[in-house]
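Written out below as C-alpha cells is the structure these notes cover.
Every protein chain but one is kept in place in this view of the complex.
What follows is subunit A.
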C-alpha cells in the first residue's frame, strides 16, 4: 500500500500545480466578449436621413450598390512583396534574382495600362497571423484575441455579424471553392461550395487544382453573386520549401495565370479582389507578428473606372479589416455590427450623380459617416455589455463623433459650403475611426490581476510543499497516509463550502476557481503540519538543502525567464548551463578525492590475486565522461532552429525532411546516416542489456527486444525511404506507396504498444537455473573447431572458462559446508529495474522518432548517449554502500531537467506556435483523420514534447543508476568481470561471497526505496514548478512589454503544457518501477516457496 500512497501523493502535488496553472491562465489569456447583434438594411446605423433619400424603397439599404458581383480570390500567405515587380529601384543596380519577385505580372500590367481601374495595397494584418483568425477578421472586421490562436484544430462557426451572413440575408448567392476551414466558420452559408482539405501542409496542389477545376465553369455559368476562391498552394509551399525555392516561383506563376484568366472574363458590374490573409517569415511560417508575417498583398480591379487618380509610386498601407466595410458598402450591404475597420474612401469617389458640384467628396464623406455611425453604435453596445473599454477615451471619441456628425448634418441641409469643409469632415471621421480601433486594441489585452496573483501564489506554495516534503520523505518515521488524507479532506470541505456559497448567492460556479479553492484548501493544512513537524524535530535543518553552486545555477536559470534576449538564445543558454553543471560535478569529484579513488582496503574473500591496474586508468573515468558529455551536447547544438528575432542566424539545414533535398547522392548519404543512427541506437541498448545479462531469459520482453525491435527499425527505415522518395515514384506505384505510407507507421506504433504491454505483463527478465551440485561438469560451447585462431574466439571462450571455474569453486565451498545438494542461481537480478526502464524508453523513442523528420534520429542517438554519460557521471559521486535512506542529489535532478530542455531545442522546436511541426499529424494518416481532432492533437503534442516525455519517464534512472554502477567499485580490477550477479537464498553464503548486490539493495529496503522514489518525484516537480512559476511571474511583470505576446505568453503556454506532459511521464515512470518491484517481490516469494518444497 505504500507504493499507492507514493503515487497518490505525487498525483495530488501535480493537481496543485495544475490548479495554479489554470488559475493563472484564466487571468492572463483573457478573451474578448463577442456580441451577437446584427446590422440590417431596415435599421439605420444612426439618426438622420441619408443624402440620396432612398430609404423605404424595396431593395434599398444604407448605400446604393456600386457592384452587383464580386470575385474574391484569397491566396493564402500572399506576402506583399510577392506582388512586387522584379525591377530594382536603383537604376545601376542589377536586378536581384529572388524566386518570388516579379511572378504576378498581370497585376503590374493592369497598373500600367489601366491606372484608374486597379490598385495594389499593402494590407496590414493584425496578429496572430493564423488563417482562421484572418478569416474572422476579413469577414467581421473585428480583432480576434490571442486565445483564439490555439483553437486551430477545432474550428467553430462565427457567431458575430459578418459579410457572408449579410449576403445571405440579402438573398445573394455565394459560391465558395477552396479551403475547408470556411465550412466550419460559415456552416450552410454557401449556395454552392467545393471544399478541399487544408490541413496537409505538404500538399501543394490538391486545393488549387480543385479550385481550377470549378472556377471558370462557375464563373461562366453566371449563377452566383459573390464567388470566393481560397487558394492554399502558396501557403503550403512556404511551409514545405520556404519562399526562396523554385517551387514558390512556379506556384506564383500559376496564381498569375489564374488572375489573368479572371481579368479576361470579368463583366462590367464585377469587382475583382485578390488578397492574402497574412504573410510568411523567411522560413515560410506564420502565426506571429513579425513584419513579414503581418504584410499581405491586396489588389482591387474593376473593368470600369474605379479610382479618380493614378496609383502612387509606393503602394499605400491600409489595415486589413478596411476591406470589410468597403466591400459591404460597395455591394449595397450593411456593415457588420462589430466592425472596427475604416472604409477605403477613394473607392467611393466615382458616382452616377455627376451633376452635383461636390459629388465625389460628398460620397466619400457619406461613406465615412455611415462607417462612423456603425462603429459608434458598436462601441455603445459593447460598453453597455461589459466594462472593458476605457471610459475617458470612450467619452472623448463619442464627443468627437457627435461634433463631426452634427457638422455633417448641417452640411447636408446647407450644401453651399466649400469643399474644404468636406476635407475637414473626412479627417475628423477618420480620426474617430482610428481612435476607436486603438481603444479596442488597447482594452482587449486586459489582464485579471487577482487571478494572476492567485495562480502565482498557488504555484509558489506548491513549490514550497515539494521542498518541504522532499526533506520529510527521507526522515525516519515519515507516514504517508495520514498526511495525505487530511489535506484531501480539507480540500473537499472547502470545495463544498465554495459550491454552497456560489449556489446560494446565485453566481455561476467557475471550474477554475473551484479547482483553485480545492487546491489551496488542501495545501495550507499540509504546509502547516509539515512546518510544525519540521520545526519540532529538526530546528537547525536548512530550508534549502541544495548545494550552493547548484542553487546559483538554478537561480540563473530562473532569472533568464525574465529577459526576452535570453528567451531568444535559450537554445544556446541551456547547453551552457548544462556544461557548467557538468564541470562543477567533475570539479567536485576531484575536490573530494574521488577522481583518483584510493586503493581498496579489503580484498575479496575469494582470494583472487588479480594484477593491480594503474590507478590513473580508472581515475580519469569521470573526466572522460564529462568531456564526452560536453562533446555530445555541442554536437546536439548543431540541430537548431533559429527564432525569428535573430535575422543573422541560420537555421540548421538538417532539420528539413529528406524529401526537400535536391541531390540524389546527398539524399542517399543522409538516408544512410539516419538509418545508421537508428541501428546504432538499437545496438547500443542491446549491448548495454547484454552486458548486464538481461538478454538470456526466455521472458516475453526479452524475446521482443531480440526480434520485435529490429522489426521496428526495419519499418521505420522503410517508411523513411517511402517518405523521402515519394515524389519520385512512378505513377503506377503511387497507390502502393500511399498505402505503405499509412501501414508502416501504424505497424511500428503497434509493435511499440505490444512491447510495452509485454513489459508490463512480465517485467522481470531473470534467468533461473536450478541444478544439483553433482552436475558441475559442463561443456564449453565453441563456434569454431580446433584451436582458437583469433582474438574473437578467445573472447568467446575465456568467459566460459572463468564461469566454469567460478562455479566449481562455489561447488567445492558448498560441499565443505555440507549444505543441501540443491542450489539456485539467478542471473541479471542486479539490473532488474534499469533493464525494464531502458527497454520502455527505447519503445517510446521509436514512435517519437517516427513523428520527427528523418535526420532527428541523430538527435535521438545523441540523447541516449548524453543520458548514459550523465548517469555515469552522477553515479560516480553517489555513495550506495552506506546504510540509511537512499537519496538522489539535487545536481542530478537539475542536470536531468536541463538536458530535457536542451533536447527540446535540438529536436527542432521553439516555444512559439509558428515552429510547431504540424506535419507530425499525418504520420500514419496521410488521408486525414475523418472528423476527429484528438488524434492529430495527440500526434503533434507527442512530436513537440517528445523530450519532456522521454526524460520524465526516465527520471527514476537517477535513483537506479548508482546501484547499477556499484560493480565498478570493489571489483574494478577483475581481469574478466562476470556479466551475472548471483543472489543466494541463504544469507550466510551471501555474507561470505561478498558479491555486489547492485539494484537488489533497493529490493532489500522497501521503505527506503519508496521514500527515495517519492523524494525523486518531488525534487523533479520542484524544479519544473520553479520554472513555470518563473514564466508566470515574467509574464505578469512584463505584461505590458512589447514582446509579451511574442515571447512571454507562448513561453508560458509551452512551459505549462510541458509541465503537464512531464508530470504525467514522471508518474508513469515511477509506476513502472513499482510494477517491476511488485513482480520481483512475487518472484522472490515463489522462489522461497519452491525452496521450502
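Just so it is clear, contacts are C-beta pairs under 8 Å (C-beta built on N, C-alpha and C of every residue); 3 or more make two chains touch, one makes a residue touch a chain; residues count from 1.
Here, contacts and distances are computed from a predicted model.
Student: With one chain of the assembly withheld, which option in "Ubiquitin carboxyl-terminal hydrolase", "DNA repair protein RAD51-like protein 4", "DNA 3'-5' helicase" or "GPI ethanolamine phosphate transferase, stabilizing subunit" matches that chain's UniProt protein name?
Tutor: "GPI ethanolamine phosphate transferase, stabilizing subunit"
Student: Thinking of the whole complex, not just what is shown, which of A:209, A:563 or A:1007 touches the missing chain?
Tutor: A:563
Student: Of A:45, A:210 or A:575, which residue touches the hidden chain?
Tutor: Touching the chain that is not displayed is residue A:575.
Student: Given the contact definition stated above, which residue among A:19, A:74 or A:630 touches the chain not shown here?
Tutor: A:630
Student: Mind pulling the subunit A residues that touch the left-out chain?
Tutor: Touch with the absent chain occurs at residues 556, 563-566, 568-569, 572-573, 575-576, 579-580, 590-593, 596, 627, 630-631, 633-634, 637.
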